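Have a look at the structure below, then the notes.
The other protein chains are all here in position, but one chain of the complex has been omitted.
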């Protein structure tokens, strides 16, 4: 895709290229808000390092003429086994904000998890994008009504799932934001909380955080599962020990995540715990994963290791900044095309093929 | 905290920022004296590398609404599980020297180990700071009277513990100091030894070292335990083999330390031996640790691995240089706040929680 | 060898020197086409890293006065256990193209695998070079006649073996080529396909790829073995799991290859899987290996690990660019001389010696 019509023709051949171009299109503080992570950002690096360290041992002479890329989860068959992780305030990088992203997800036929910290209200996102496969990310607030109100609104707006963020009673310590004194620019706010003071704060992340309940346990998540007719996915499981209590609830999925390294620095990479979590889940619910996936081979490794789908966060923001809806579609097509090549070259016609051969296909160091 | 009123506003968001600012406030030779370590400084780097390599696997959905950070040791419940390692000559970096540091420790309600090589006499530190929870670091000198005299004075001045440095019959070879030809500036001396020639030497570290007894064994430490009514902590245990003989004495604590890499280069990192030492101690005495701890997650890892408290040395000097008492309080609050966030995000309401789950929380590489 | 008569005298003492000089003799886009690999090029780096990590433990006091370097395979005793991997379009770097390379192979008495994507037709290469020990690389095309036609022509032109590329139903995603918008310069084409439209395309690699059959299985390779009287070597085995089905066919050799990292990025290095593949093959057919071999010690390690011969690709292109036929002869003599020194210093008079002592000679990390 070529952007910047009046400037040089740029080539975007890898997701990292979107990052490079996005960087030039926004203020350093906003770029750092997106790009940054907690403290020394070691988890962010570990996510990449550990994905890069999984070596592939392609199989040859397998019939890969009929590639199967679809992901059937939560009653819908999405076209690709990838989706959008929840990221806040898309209007920070593009005037159309989450509407553009949701349109891209609809065009691609992949799931988008709308952040409850969206810069456009969830109703407007759903209506303007025409995307009827959106999932909503939610927190368990101290004031449970704040949570249930959001969930009701998501139900009414036709959202298809609730993704509850676990293990984040406080926001991570983001040193880049602290150095930059980052605050939301005028005109950007937490649109879902329009009637509350926190939406007007120019640091709504911290304001919302104040309302997140640090006392919640699995029992509270059980309550939340009861409180909605929508399927509930638990996002943020990283310790295999947490799979057993999670499976006792009526969850519709688990998402392995370290929040892209933005919460607790030196948290283990997701790819390195994924196999243990998949083993513990034992097929009872779908397993999703995010945090650091940038290449088709990354997605392929997660699928082979047993993930049902792989979600990306920052790349969506980069692509949105670069080209709005078309930018996001382009970036995801690029990722999916890399995945397609990876499957062809690895000799796997489907994720099921890859998973069956995983012991031979992947070498962990 | 903003320093340098007439200059730019600086943001200090991590302990390393204090180092960066401190560097600008002192001569390179003094900075090197503080920052440097033995020979190639590999142990100093290993301390960081090994802390960074311990990966965390946060637990979620644990009630962390009531965080417990206190450290109850030696008959006092300190507010936080951190303290100040002994470092020499605080007046090198701030005119108020150890008095300012001791005031900060008092304000924070955390233990400070006053170096016997302090630039202000132990009596003045105690009196001027009003801190009645100070511990005194001591050596076993050839001239035992030199040791007992110091201990007596500490007892009289209201110190609460003696921390005996083990395994340092000579100072480490500090290549930076040798290159700089480092000597103490005029007006800075080893104040506790005012009546001895060594205080007037401008290289009192070496002068004192000459007096340290290289023939001491556990028997001599046993004698020292008998000679004082104060609790005695043995600092410098790094080999798990040394735990058994130490436990035969009437010690009140063991401090795992490689002296920040300043003594024997290529000594193992403290975090990597901490679990073995904790196992060997088996709860019979408190275990403290220092050498390279800079982040809340570092402290959290040590607590999970079984340490009762974590001590820091160089950061205290940086913060003292940056802002005297207030600088030290600010730096330590920053560290403690990082610890608090780490505990919240790791799903541990207390050090005991962390320790109980350590096998699942920490992944060692 | 001194090149560039009117310029400075250059010293070429290692294969990497040929790369450095070649870089100066061609357009960046052509250099990148040769030098580049798939995506992040991690496999290319892994090939080097893993070769460098195999440590040698030389044996001493062995009679190495009669070194044996010959490689007897497919009915011919080649002078050295090295050969040329198939690389496309030699006329990109030297006007004499594959004819010069084939002459060099003849002068050296080592095997050359002519790429089916050669820039000179296989008949002309054979005739003009006088090399009657050429092997032809081939694909299994959707249109089987395209494959059989090439093989017939190779048989008629006196080629001695067919090397079938496995596991490449699509070309790897080469980010450097995409960034450069790489296309073949005018006058360079896929000469073996002169009567087809793909030869006239300026992106014949992709054009040919379209014709490669992604549905092929071992059965199709069995058919190919039947269809020619020439010995067939299967190139591209990397997963030990693929050895068993390969051995059921009438193959005359297996080549362990990750295509120099140009196909699927993050594929494991060839040296790291070579021992397992050698074990699985158990001597039933010769095993060859390529991908990243640059030093005599690299070749020695592969021989000790059980390879019958080691092939190089990019270095041939570099040397051809630097000096045509003489350049290639010079580069290979340099590599062989390094191998000779390695064998003398390791105390091995032959590859058989090395292989017998491999458990003691090589240390894998």
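Should a chain be cited, it is by its letter among A, B and C, assigned in written order, with residues numbered from 1 in that chain.
One rule holds in what follows: a residue touches a chain if its C-beta (ideal position, glycine included) is under 8 Å from a C-beta of that chain, and two chains touch if they have at least 3 such contacts.
What you see is a predicted model, and the numbers here were worked out from it, not measured in a lab.
For the chain that is not shown, the touched chains among those present are B, C, taking the whole complex.
Here one chain is not drawn; of C:52, C:128 or C:276, the residue touching it is C:52. Of B:83, B:97, B:236 or B:296, it is B:236 that touches the chain left out of the display.
Touching the omitted chain from chain B are residues 39-40, 42, 46, 166-170, 172-173, 175, 178-179, 181, 213-218, 220-221, 236-242, 245, 263-269, 272-273.
Residue-level contact of chain C with the missing chain is found at 11, 13-14, 52, 54-65, 295-297, 301, 337-338, 341-342, 344-347, 357, 360-361, 363.
Throughout what follows, only the chains that are shown with their structure count from here on.
When every chain is represented by the mean of its C-alpha atoms, the one lying closest to the mean of all protein C-alpha atoms is A. Seen as a C-alpha superposition, chain A sits on chain C after a turn of 90°, to the nearest 5. Each chain gets a centre from the mean of its Cα atoms; for chain A and chain B, those two points are 42 Å apart.
Mean C-alpha positions place chain A and chain C at a centre distance of 42 Å.
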